[in-house]
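What you see is the complex with one protein chain gone and the rest in place.
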Amino acid sequence: MFTTASTTSDKILQMFAAILLFAAAVGVILFAASRVSGKRDRAVAALYLLPTVLMLSVGLLYPGVRTIYQSFFDASLSNFIGVDNYTKIFTDAEQLVVLRNTAFWVLVTPFAATGIGLLYAILVDKARMESFAKALIFLPMSISFVAASVIWKFMYEYRPDQRNVEQIGLVNQVIVWLGGKPVQLLIESPLNTFLLIVVMIWIQAGFAMTVLSAAIKAIPDDIIEAARLDGVGPWGMFRFVTLPAIRPAVVVVLTTIAIGTLKVFDIVQTMTGGRFDTNVIANEFYSQSFRSNDKGLGSALAVVLFVLVIPIVVYNIRQLRRSEA
Amino acid sequence: MTTAAPLTTTPVSKSETKKLSAAATAKNRLTSPWASLAAVVIAVLWTIPTFGLLISSFRPEMAIKRTGWWTFFSDPEVTLDNYRAVFDDGGINLADFFLNSLVITIPSVVIPLCLASLAAYAFAWMNFPGKNVLFIAIFALQIVPLQVTLVPLLQLYVKAELNNTFWTLWLSHSTFALPLAIYLLHNFIKEVPASLIEAARIDGAGHVSIFFKVLLPLLTPALAAFGIFQFLWVWNDLLVSLTFAGSPEISPMTVQLSNLSGTRGTAWHLLSAGAFVSIVVPVTVFLLLQRYFVRGLLAGSVKG
Partner (left out) sequence: MGLVFGLSACGDGDDDSGATTGASAAAIDCSPYTAFGDLKGKTVTIYTGIVTPEDTPHKESYKPFEQCTGVTVKYEGDKAFETQILVRAEAGNPPDIAYVPQPGLLQNLVKTGKAVEAPAETAANVDKFFGPDWKAYGTVDGKFYAAPLGANVKSLVWYSPKEFADKGYQVPTTLDELKQLSDKIVQDGGKPWCAGIASGEATGWPLTDWMEDFMLRLSGAETYDKWVKHEIPFNGPEATAALDAVGAYLKNDQYVNGGLGDVKSIAGTTFQDAGLPILEGQCSLHRQASFYAANFPAGTKVAKDGDIYAFYLPGKDATTKPVLGGGEFVLAFADRPEVKAFQTYLSSDVWANTKAKVSSGWVSANKGLDPANLTNPIDQLSAGILQDPNAQFRFDGSDMMPGAVGANSFWKQTTAWITGQDTKTTLDNIENSWPK
């Protein structure tokens, strides 16, 4: 069962075997846990966490630490060069644009996507055809980046203002219909960065909407009823009832989208290749590591990504503490 | 914590408010024309790009390259050639890759869900030294870019002689999903009222039976929600499959799809059809599970 499956039945058999194997492993853990008498949390917790910690140590922690180590080396990883790679990231003009754009991305995307997702979730809540309406916003989430790049080509493409030439990008067509001249949307900086961010918002709003809608539906009716009896209007209802109730979910959504945004490189890579001042850390990391073959600088960029997530972690810890208090 | 909402206590005439439920409130809001308009505008904006792709996938190659897809309405030219090419020509057998995608995705959803719910339970309802530090560490691991794991992980798989098997994909996807899964599920689990857990404990239930009898039913919607997202992420993944699949026999559809555009990337017409084929499954899964998990959430609502 640990070989390359080549026939249909092999593949399906192997799939069930894998699931069974894991079910068995979980079963053993649970059985062992039930043998541990009384309230000895420590032993049970260790059992529950064992597979997770094992997989994460090998699959993420070790490569992560290795990356930090490599970030102090040169392109071929043969000479120790101290913090030179970091110096470059924070002084080189090209790299500073990369940092600036990453800041745009991570500041705009989570709030915009969450805001739109929340607004939409409230607007369609209990409306007729709610699930159809939600499926429309969710649709972009289910599209791979390969497909998304084709989709947005048909939005942003530019054709010149010339006889016999028609626009094939919808945005420019709308500009032309409104009497304007077509714009080279993906070349004009900083407009282009925000147009790329729009694609990410378009994808992520569905995630925000889905999670927040579920949270909204989980607000107990009696709370709403009580507020209603107190004469709270729609805005007050949102401000004093809905928002506090779904606050944990909002934090989760913001955090998840922020981290996803930091990591995204496909959109930039396929649409502009990071040219015209649109580069972001994740894409620069990719091109340094795999195109330029500068492993040291690539690793340092990955470490910067890691550092950028610290504020998000701290914020979440605060939220955690607050809810436990 | 939900009860902390500061409520104003302005007295109002009872006749107005008596029979209004939450649903009615919502309806009231929706009858506001501005609210409906906003909803429609968002829905249209979000749908137009995909709609354009759908139209394009039925247009002939030259039409796609020369005119915008909206001209379809004034000058409709329909062809199934793009779809035919995706399915028949050039020996591309999408059915094979479709099966691979399914075989890759299902265990990659089930495995992390099982492991993450165990871990999330431990973090939410057990006490052990270093709990917070460990939780934060796992949370922070979300940011490790997948690309840095490719070489070290592949080296391990080669040593374990797992290379070119589905196992590389199942294990990788599961591992990469764990931090987010644990974070999300932990947030749901800790919302379960402590009184429920305490009551079960007083009845003499151990961690195993609390987990199964008390928590699991409450957790179903959260599991379904995360399951959907993980399904989408794995289904649409390209990077992990490119590196670890390493053999066309086990490659998923995304790999095939990205090759559809041709060696030098000219076949937009094929890509638009191929992209649509790949969207069908995730959307179906969403539509099927959506009802289930919203209903589940409502049934599992015990807060307050």
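Here the chain labels run A and B in written order, and each chain numbers its own residues starting at 1.
One rule holds for everything that comes next: contacts are C-beta pairs under 8 Å (C-beta built on N, C-alpha and C of every residue); 3 or more make two chains touch, one makes a residue touch a chain.
Given the structure is predicted, the values throughout are model-derived calculations rather than measurements.
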Write down which of A:83, A:165 or A:307 is the residue touching the left-out chain. A:165
Out of B:82, B:108, B:187 or B:243, only one touches the absent chain, namely B:243
From the list A:27, A:180, A:273 or A:311, which touches the chain that is not on show? A:273
Write the list of chain B residues that the hidden chain touches. 61-62, 65, 89-93, 95-96, 99, 150-155, 157-159, 163-164, 242-243, 246-249, 255, 258-266
Could you pull out which residues of chain A are in touch with the chain that's been left out? 6-8, 75, 94, 158-160, 162, 164-165, 184, 186-187, 269-270, 272-276, 283, 286-288, 290-294
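One rule holds for everything that comes next: only the chains that are shown with their structure count from here on.
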Distance between the centres, which are taken as Cα means, of chain B and chain A, whole angstrom: 11
